[in-house]
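Yeah, one chain of the complex is gone here, protein chain that is, but the others are all in their spots.
Letters are used for the chains, namely A and B, taken in the order the chains are written, and counting of residues starts over at 1 for each.
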Amino acid sequence: MMVLENVTKIYRIGTFGGKRLKAVDDVSFEIDEGEIVSLIGESGSGKTTIGKMILRLIRPTSGRILFNGKDIGQFKKNELKDYYRKVQGVFQDPFSSYNPLYKVDRIFDIAREEFFPDVGRNEWKNRIEEKLRSVGLNPLEVLGKFPHQLSGGQLQRLLIARALVMNVRFLVADEIISMLDASTRIDVLNLLAELKDSGLSILFITHDLSLGYYISDKTVILYRGSIMEYGDTEKIFNSPAHPYTISLMESIPRIDERWRMRSAVIQGKEKSIRNGRMCKFYHRCFKGDESCVEPPLIEVEKDHFVRCSKIGT
Amino acid sequence: MEAISTRRELLFFALRNKKMRVGISIFTFFVVLAIVGPHLTGYDPLDYVGPGYHPPCREFWLGTTTFGQDVFTQLVYGLRASFFVGLLGGGIATIIGLIVGFFAGYRGGMIDEILMMMTNVMLVIPTLALLIIIAAYLPYRGILIESVIIGLTAWPWTARAVRAQTLSLKTREFVDLARISGMNSIRIIAEEIAPNMMSYIFMVFILQFGGAILSAVGLDFIGLGPTRGISIGIMMQQAVLWNAIQLGMWWWAIPPGLAITLIVGSLYFMNTGLDEVFNPKLREM
Partner (left out) sequence: MKVSLRVENLRIYYRTLRGYVKAVDGVSFEMGDEEVLGVAGESGCGKSTLGNSLILLKPPMTYMEGRVFLDGEEVPIWDNEKMRRFRYRRISIIPQYAMNALNPTKKLKVLMDDLLREHGSDFKSHTAEILRRLKMVNLPESVLNMYPIELSGGMKQRMVMVISTLMNPSLLIADEITSALDVSTQKAVIEMLMEFKSRGFVRKIFFITHDISVLYQIASSILVMYAGKLVEKASTDEILEKPFHPYTEMLISSLPKIGIKYGERKLKGIPGQPPPLLKPPEGCRFKDRCPYRHSKCDEEPPIVEISDDRVVSCWKYA
């Protein structure tokens, strides 16, 4: 359904725009219908950039993104609007996602004006209330209110409800859990999982592996703009192959096992070899050495791929 | 999470703020004077109504000029002229600045480059010199034209400031949401970005208002003001031309300058006060 082909995004930074920052480096993966794919990475991994490129808020420097076979970069105004009818996003900060000056109802009003001008007011109102209930919100409690009068969880759910009212087929969920409280997180997560059952595809962007494991079918592990490992979620978590994935799994704080604290702090090679073709993870990798140039993509098992030169060592 | 101030809260803080109170009082005084003043005096500002060089007395509250014109009448009519320029000139400058700033900031890319180039060029040209040249070439100068040319030259700094604000607002997530909701640029600027800058726009207008008044005084003072009529600047010009200070005619020399100082000063007071009102962190509790 959604296919990323060799997508790259390069930013020009520095005083005179001299330096280049490769935020996303030759990323390819796909999301099928009715599938939840987790895009896991630290800050700076490029995961948000990928989300924004899928939503066409940013244009890729090279590569293409195909939706149902069509290149979204080529869309003209009408096709773009059509695209937004089927693809929507929910962002990280619920409070920032609303214009503080207007009531929250406005997000639904705009959706109707722009996408469904032929639908009658009453029918629209009914649709809204139905979807609000389906996300666990009481219409009387949330409609007619200003954003600052509602909680983060309610605001996030409103945004999800908006996507449902528009009957989208694909949702980009960018770190939507991180600003919610522990008690609300689970509810929103469960909601997303339920939506998948009704045919919605979701790109779940997060840095928290446990959340990814909980709801996704496939996982993509991103580091500094490049894919390190991807495939079926369970396979990746049960037998992680890439050193980055392994170190991530080790770092997750658990409540049944304590970390083995190392007394030497912050390990890692201080200087990374300045060769553009070196594996990006080299300077933090416990297995890496000079031979890690342009690591190949290896199929470790069915539905499980790793980009590493040291598999099997 | 920001606490959104309701209008009532804003009003409450506005009236509590000392700077606002001082500023508004002084400004309102002069506005009232400008509106009511001309009705209090039966004279026409340019008529010779009495003996020249006359200090203030019961008949002529602020005395008379060298030619026997009533200074008080001149002052209140002059205030009207000044406020007109402030409103029109300031208004034009604000609107142009807003339009240029919003589009440059929001659209970015080539449009931004072109608009900013225009802005920078205008910023570099000394405003007063430009005004002088334009004014000198005009065959006829009225207060309307004066306001317009002031407005057309005063907008650059506003454009830059508005662009900066727009750039920062553009990155907010609700703008992203507006984009994926299919809204077009104009709608986004008008409905999402501008309303969030209302306090800023308000303050910008106050500054432009004050600036326009000052520019008009400057032009009038050097004789490039309206060819007919009276204004504060013209009063000051006349007073200097006819040696009011050397002749000890303080009632002619001081009031216009004092009036301008107080008006523009009160505007800046209001501006600083408003900054505190709009920014909750600066408020005293």
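Convention: a residue touches a chain if its C-beta (ideal position, glycine included) is under 8 Å from a C-beta of that chain, and two chains touch if they have at least 3 such contacts.
Owing to the predicted nature of the structure, the values given are computational and were not obtained by experimental measurement.
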{"item": "Touch criterion as defined above, residue of A:R185, A:R224 or A:K280 at the omitted chain", "value": "A:R185"}
{"item": "Absent-chain contact - pick from A:V24, A:V165 or A:I215", "value": "A:I215"}
{"item": "Contact footprint on subunit A, counting only the chain that is left out", "value": "41-43, 151, 153, 181-187, 189-190, 193, 207-211, 213-215, 234, 237, 247-256, 258-259, 261-263, 265-266, 270"}
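One rule holds in what follows: only the chains that are shown with their structure count from here on.
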{"item": "Chain centre separation (subunit A, subunit B; CA means) in Å", "value": "50"}
{"item": "Residues on subunit B engaged by subunit A in the complex (per definition of touch)", "value": "1-4, 172-174, 176-183, 191-192, 195-196"}
{"item": "Touching residues (chain side subunit A, partner subunit B) in the complex", "value": "52, 55-57, 80-81, 84, 88-89, 91-93, 95-101, 107, 110-111, 114-115, 146, 148, 159"}
